[in-house]
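Heads up, one of the protein chains got dropped from this complex, but the rest are sitting where they should.
Lettered A, B and C in written order, each chain numbered from 1.
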Amino acid sequence: MEREYWRWPESRFTAEDIDWRKGEIISAGVDVGSVSSQAVVLVDGKLFCYSNTRTGADSPQSAQKAMDMALEGTGMSLDDIHYIVGTGYGRVNVPFAKRAITEIACHARGANFMYGPSVRTILDMGGQDCKAIHCDDKGKVTNFLMNDKCAAGTGRGMEVFADLLSIPIEEMGRLSFQIDEEPEPVSSTCVIFAKSEAVGLLRKGWPKEKVLAAYCSAMAHRVVELLERIGVEKEFAVTGGIAKNEGVVKRIERELQIKALEPTYDTQIAGALGAALFAKALVEKERGLR
Amino acid sequence: MLEKYKTEPLKCWSKAKEIRSNYYKNYALAHEKGGLRWAGGAWSFDAIPAGLGDDVYPLTGEPYAASIAWNKEFALRCHEAVEKAGYARDLCSYMRNYWGSIILNEYLFGGKFPKPDFIWQDHICCSHAKWYQVARDLEGGDVPYFAIDVSVGPYEELTPSRLEYVVGQMHDGIEWLEKVTGRKYDDEKLIQAVLNHCRSTSLWAEICTYNRAIPAPLDEKTMYSLYVLGTLQKSSKQVADFYEELRDEVKDRVERGIAAVSNERCRVMSDTQPPWAFLRVFRYLEKYGCVSVGSLYTFGLIGMWEVKEDGTWGPRKTPQELGIEIKDRDQALRLLASWELKKPEWQHFYSPQLKSEMMIRIAKEWKLNGVMLHYNRGCEGLSLGIAENRLALLEAGFPVMIFEGNMGDEREFDEAQTISRIDAFMESLGFEKLEE
Amino acid sequence: MMERFRQWYENRHDYAREWKKKTGGKVLGYFCTYAPEEIMYAAGVLPVRILGSHEPQDVTEPHIFGMYCPFCRDCLAQGLKGRYSYLDGIMISQSCLHIRQAFTSWELHIPVDFSYYLPMPNNVQSKRAVPYLAHELRAFKNALERWMGKEIRDEELEQGIEIMNKSRRLTRELYELRKSESPPLSGLEAMYAVVSSQMVDKREYNNELEAILRKLPQRVEDNSAKIRLMILGSENDDTEFLKMVESLGAIFVIDDHCTGSRYFWNETIPNQDLFESIATRYVERIPCPSKDWPVRKRVSHIKELARDWKAQGAIVIQQKFCDPHELDIPSIIKSLKESGIPSQFLEFDVTVPVGQFKTRVEAFLEMLRGEDLF
Partner (left out) sequence: MYVAGIDCGAKYVKVIIIRNGEIIGRGSVLSGFDVKGSLNEALKKAMEQPKISAEDLSYVVATGTGKGEVDFAQATMTEVTANAKALNFLFPSVRTVIDVGAEEGRAIRINELGKVIDFAINEKCAAGAGTFTETMARALEIPLEEMGPLSLKSQKSVPMNAQCAVFAESEVVSLIHAKHAKEDIARAVHDAIADRIASMARKIGIERDVALVGGVARNVGFVDSLKRDLQVELLIPEQPEFSCAFGAALLAAERAKGG
């Protein structure tokens, strides 16, 4: 079988130092996105385990798969979780979730947890959309903006390029810096235009790395336009799949002349993490704790 | 390459360049000379502010924005500044270039963007009056603004009441000009400006008629640089005089058989503003011995036409030629309004049929092999009805090629695809490349 | 209770055909709400607004270049597909260039008995506009008389004005009810009412609405906990979108659309010269942005609506490529923000990506709701 360059490696994590059976509140969040899905489980607000997997053509199944994978080997079962919040494109199709909250609210909340209360501007680059979010010190959304139609398909666009160039998607960022000098960006409007431009450049004999650099900087440029429309307040953080692509992130930083906060977790789990934090708050509400 | 005809450069060329560059310089430096600056569209009645004195300098938005389009780097910065300010990217690209220049506070010809003392605009498409409404916002909201609405229907259906609506606004405009500038209005200067206006626009039409000759003395790419003077200040004596000189030169070229393109064997016309950053597309045509001899756009935006006795199109007779003496302000304004309302490139705002008829006329009288329509995403006004024009031209037996683009935003133009369309079009017309 | 409006809207063509059969009268399709329906009622024709169908279509590409708004193409598609084959005439009252193309292409390819272009002034803030329009309205009346082969008398004009005014008054009353803490009707129902009024005989609409207005105050409908939204922008009869938003715990309480309040807000105040009265009404009505210059009068009106109807947030929609609205929206959003009303902007096409829009709207509502989960 042909290698699938576009596929992000799936991953999971368990905090070995937490005994979940002693936990008071076990909450979880499941983020079913257009390209990937994540599940995060918190024990008393501490990150216990998570998974990051591919979204399939059936959202309930994708949710199930993410949850199963997160719980794998932990001894925890679905019934042990007190509250689950669904988020992402498929949020209403998470069969075991009690409530759905949008990925915009969840990413802000998750980023607040991941990066600390100083985060004010979050850029979430997902498979289909790109969102610029402003939040307060609690991770509450104060304003947000989504890409216009012509700039849709950010994450999917990266996949298209991974395939086109036969470069594993996780390698793209690094390789995009293996160039002598920064080339002119390709069309920053549209994934389709960008692809046809890239094919032209490759046929002209451009090395893959250079084409990749041209695409990453086009993407960065497009995202910066979105960010500038809402305004970038410090601190600034990036979440979602493309946050893992340093080729884009570093170029965004360069254009904005602002350094993004360093992630300590897998940036793709921000949405599910936020959902799990909301789930915790909802349990507390139910129990009259707040 | 086969060279059938002699060619030589235009003698007037450097003079046209000089007029243009002085125009932009004068606007920027107007205050230093104690003069006034006004901004507005190329369709506005520039003869009217002329009555405020000889030291009143305009900056017309469309040609200024087209100049920006030539400078890809600056144009892109303009677009991005405008998008950042929250405006849609599919709006008129001239307007976006112009606003960008204000937001960036950079004048294409050096220095900061010179803020106008007043805005003198007219309203033709959805964007025109709104263009300067936003410009005024961007300038801080304190620039006095006046716009005249000319949307009274096609010339052939002009009624006294319709004319009155336009003339009435003109009278109001003069009162307003006196109020905002504190100057006394000079009707004599208005009358002179109106006469110049008629002279410039009639002469331009005459110049275009010489392009019926085979070989054509001018190609459209050259015409762009010449007609533009009419969009800057057609009511000035300088422009009218220049067109007279140019007319004589073009006439002489025809008499001596001087061609714009030495291997001419195929003649086409275009439509709407071209993608300014890609005029080399017109050069590419020459590989096939193909010359674009004009368009309704180059002929009819500035040129004023009428049907002559033999049924063909010719320059509209000016009031001077008709022996009309303008005695007062009202008469001058009436004359100006009814002169402008007959602008060929205005008629099609009311019906694509009116435009199709004019285009078919040009195709026949200028002996064309085909038509290249620029579906211009940058201008909703001139692209209006263009799809219907295409159908009508085909119906009349003229092959049509279309290409999509944008006059002022190069992001919407696909050069490689356009070139391959030209190849296919030329093949379908039965022409092969004369050179590789 | 308000089912009838939805039925009229969904079966607009059947209604018009029935009406013709029943009355033997003529149906005149119009393209923009600047059309002086007063005069059409006076002439005894049924004015029907031509609208799209919200289905993807592929028949207008040869006629209208794709950079013009999807709405104007959708309208023309209805004609090309023969859905309006019962129209005896068409007319347009000048506004934007987009819809003008639907009209001019319709004229060329779907011939009808009567076709009229009314050059409604764009400079409505000029003192020259009313006398000029009054003149044009007379010319329109004359054309209608020639077409119908009968004279239109002053009494008939007065009746036409009264039919229109009554429907305006009643619809305003309906909108007044939406000011309540718990509005007795949804935004979707209000939209069905207004849009259907553009399609049916106003007399019939008036009767129906009068009856409803008597019953509505007794309607038990608890909407008090819902987020109160305003919706504004370009032509909008996207009922699916309204349905979606109102399923998320929100209710639209007020709008500014030409398929909503902008259509009926102002009345014609009859004075000695009826044409001048009608002209004044159309010149002074809440403007389409294409006519809202040099001053943007609509912005302060929108702010007043939001204040009076206590909107907590605004959804600003715009037909893709609609230049007039694109030119006003930044300044509207800014000014709403200054008066403390957050807004969410969405670009509409013939169909909208429901999933993506749902996320945006839900996130917007979450923000407005401010539930304490932090």
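One rule holds in what follows: a contact is a pair of C-beta atoms (placed from the backbone, for glycine too) under 8 Å apart; a residue touches a chain by one contact, two chains touch by 3 or more.
Model, not experiment: these values are computed from the prediction.
Visitor: I'd like the shown chains that the missing chain touches, ordered by label.
Guide: Those shown chains that the absent chain touches are A, B, C.
Visitor: Among the options C:E3, C:D58 or C:E155, which residue touches the chain absent from this view?
Guide: Per the contact definition at the top, the residue touching the missing chain is C:D58.
Visitor: Where the complex has a chain not shown, which of A:K65, A:H82, A:H134 or A:K195 is the residue touching it?
Guide: A:K195
Visitor: At which residues does subunit A meet the chain that is not included here?
Guide: Residues of subunit A in contact with the hidden chain: 6, 32, 34, 56-59, 89-90, 92-93, 127-129, 149-150, 152-153, 156, 159-160, 190-193, 195-196, 199, 202-203.
Visitor: Take the complete complex as the reference. Which residues in subunit B touch the chain that isn't displayed?
Guide: Touching the missing chain: residues 375, 387, 394, 399-400, 402, 404, 412, 414, 416-417, 420-421, 423-424, 427-428.
Visitor: Pick out the residues on subunit C that sit against the missing chain.
Guide: 55-56, 58-59, 61-62, 66, 349-351, 353-356
Going forward, only the chains that are shown with their structure count from here on.
Visitor: I'd like the Å distance between the centres of subunit A and subunit B, where a centre is the mean of that chain's Cα atoms.
Guide: 50
Visitor: Starting from the mean Cα coordinates of subunit B and subunit C, work out the distance between those two points in Å.
Guide: One centre to the other, that is 36 Å.
Visitor: Residue numbers in subunit C touching 2 or more other chains?
Guide: Residues 320 of subunit C each touch two or more of the other chains.
Visitor: Check each residue of subunit B and list the ones that touch at least two other chains.
Guide: In subunit B, residues 86 touch at least two other chains, as defined above.
Visitor: Where on subunit B does subunit A make contact in their complex?
Guide: 80, 83-84, 86, 89, 411, 416
Visitor: Subunit A touches which residues of subunit C in the complex?
Guide: Residue list for subunit C touching subunit A: 320, 342, 347, 355-356, 359-360, 362-363, 366-367, 370, 372-374.
Visitor: Please output the residues of subunit C touching subunit B within their complex, sorted ascending.
Guide: These residues of subunit C touch subunit B: 61-65, 67-68, 94, 96-98, 100-101, 104-105, 107-108, 117, 119, 121-123, 126-129, 131-132, 135-136, 139, 289-290, 293-294, 296, 320-321, 323-324, 326-331, 333.
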